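Heads up, one of the protein chains got dropped from this complex, but the rest are sitting where they should.
== subunit A ==
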């Protein structure tokens, strides 16, 4: 069995894995990182989105062996030094979640979206999150949250609050 080294939320793991093992199952079943859920089996829903070497990736569509040598950040590793990430705060403030099942992936995708477009229009947010499905919120508050998160991250929110 291939041996891989992968860093997840700041911890280095060395694991022997079957070549077919999906990254999301490595995270959930082997490493106990159950903060990242699974919503589909066709790469459509985005619930499993994590950061893989700094960019968002659907962890159900990546094999664990492909993540060898990579740095993975999940929703569990997004808060730093006991402080929530501004995007987590924004989702809470804007009531951008109900059941919360899509939320880990949605937050990771939103953080990634801002890397390319730090001040996205509502339309850009909607397009950018097309690969992350939510059945509860109707997306209005998610769009608001991403807008707020973007403001906070650009420092605007810090000035006005």
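Keep in mind that, in the parts below, contacts are C-beta pairs under 8 Å (C-beta built on N, C-alpha and C of every residue); 3 or more make two chains touch, one makes a residue touch a chain; residues count from 1.
Following the convention adopted for this analysis, contacts and distances are computed from a predicted model.
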item	value
Identity of the absent chain, which is to be given by its UniProt protein name, from "ABC transporter ATP-binding protein", "Cytochrome c553", "Carbon-monoxide dehydrogenase large subunit" or "Pyruvate synthase subunit beta"	"Carbon-monoxide dehydrogenase large subunit"
Absent-chain contact - pick from A:7, A:61, A:98 or A:154	A:98
Those residues of subunit A which, in the complete complex, touch the missing chain	18, 20-21, 25, 28-29, 32-42, 44-45, 47, 74-76, 78-79, 84, 88, 91-93, 95, 97-104, 107, 122, 125-127, 129-143
